[in-house]
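Every protein chain of the complex appears in place save one, which is left out.
We just call them A and B in the order they show up, numbering each chain from 1.
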């Protein structure tokens, strides 16, 4: 066997388990969703076979949910990014190495508790018995924090911040410090070094975090439900409603397909931007 | 002594401590304009710390660093008129070759015109023989090419001093030799001061005008390469720079550095001795391998031994010779194919050397004779 053929075979074997997994649990269900999306709602709800694009034609009926999602998800991801970057920068560059592990652990530990439970905690903190009660004590009665878009944004940032901090932290931690010295040596001010070296080289981490958070937010429904009172409606909520309330599987499937499409487009765009700005290169598996 | 204005770099009582650890003891040190100086020493000797204090990446714990006569105390790296070639080059992976080289030019204020930047970038690349490589990605280049890019990048802003931190360590031997010559040529052409940090004594000796040998955070000797090699200041320098044999001996008499010694096998020899040693003192006697001459065994009082090992090096051969009561000595002998003069293991051999060849150092040199500071001034 030629060495190239062997290399291909080894690569294929290494990838096989993941490929089988993805096929069974991603590709097949996705095909099912596509098939559903071309069908019709059965009279009592559910799916009945048909071949129609009517569900797709009906997508504008959820325009508000799409709009909310496409505004709040990137806004949430951006807010996460803006808050996460200084934290990651501090952890990776400024903190004494012996303290770094502890601080990183503090960021990871909340992950050991379900996001749901942590979000419930926010319901109490923002609810009438929480912060508003303290505000009442200082003479600000009837302040409402829970079930507002602000509360949803807060929940999003709180819930997804670690997912943003870690990839940025890792990319900054791997950043060769001598590059920063080289930049300073060549006459760049710290400000200029940050923008032309640090930021550029941490772009892959930023993009990983941003994509990760964005994708998860596109499907988010829990936080809008719990902290938005079911009024701040994401496309995820529309999906839950279509499958769990109106039992309109074909329409729900069409929305799911559209959502996957949007996510793919956003990811490809993010990848392109990252590759262009950071000069990242592809690496052979073997 | 040279005047202040011709000094490029000056250390005045500079020291560096990290917590309880002293990396550099208070040091005075001056490099004249246009010199090629090598900071040579084993790892941890403080040479890189000194270089980084010049570059501004470390702040001295005490003392002053001056560049071109100006105190650098509050001057950050990006305002210092020096540039550095980093170990492993530290090229920007997200820029192509041109952008790496142009990086320093883009920082200049007021801004240079883009045509000026392009011209000077091209010049710099041509200078390191990389014309036409501007659009390449850094990771597409070989180690030697990356080295040249790092050099072009550091020189493009025409610094008054170029700092080189182990610049050749990552290259293979052949390439290293080529680059050594190239660096020397460049330094002569540009006439700017080069400060080279290396742990490789051959590199230091072959490239620089001045070698500064450091050990344990102190400068132990500063001088021309031949001076360092032929007249090492102490036992450490003798051992670190080049190969040598150390023999135990006792001083019989010492008159202004010309001493009479008795070696441990009872043989008496003349030697130059450095430092304060009087009769009766124990000394370590250094004999360079190439100072030993090998001949046919003869009777009498000369040294003799038996060849135990031979390493053939082409034009020369190295022999390990077992000498009774002295141990194993290393000798280098020229080889000429025509005469088929190679000796074989097991051959008996007589050893001789010139009377001036042995150098003696106080036996406890490095342990007890710690100077409070090293003060050296090169005269150009």
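FYI, a residue touches a chain if its C-beta (ideal position, glycine included) is under 8 Å from a C-beta of that chain, and two chains touch if they have at least 3 such contacts.
Methods note: contacts and distances are computed from a predicted model.
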item	value
Listed names "Heme exporter protein B", "NADH-quinone oxidoreductase subunit K", "Spermidine/putrescine transport system substrate-binding protein" or "Coenzyme PQQ synthesis protein D (PqqD)", with the criterion being the UniProt name of the chain not displayed	"Spermidine/putrescine transport system substrate-binding protein"
Touching partners, among the displayed chains, of the absent chain	A
Identified contact with the non-displayed chain, of A:181, A:220 or A:241	A:241
Residues of subunit A in contact with the chain not shown	41, 43-46, 61-62, 64-65, 114, 116-117, 120, 123-124, 127-130, 132-134, 137, 144, 146-147, 229-231, 233, 237-238, 241-248
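Note that only the chains that are shown with their structure count from here on.
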item	value
Distance between the centres, which are taken as Cα means, of subunit B and subunit A, whole angstrom	55
Footprint of subunit B on subunit A - complex, ascending	176, 178-179, 181-190, 192-193, 196-197, 200-201, 277-279, 281
Parts of subunit B lying in touch with subunit A, wherever the complex brings them together	55-57, 76-79, 82-84, 86-88, 90-96, 103-104, 107-108, 137, 139, 153-154, 157
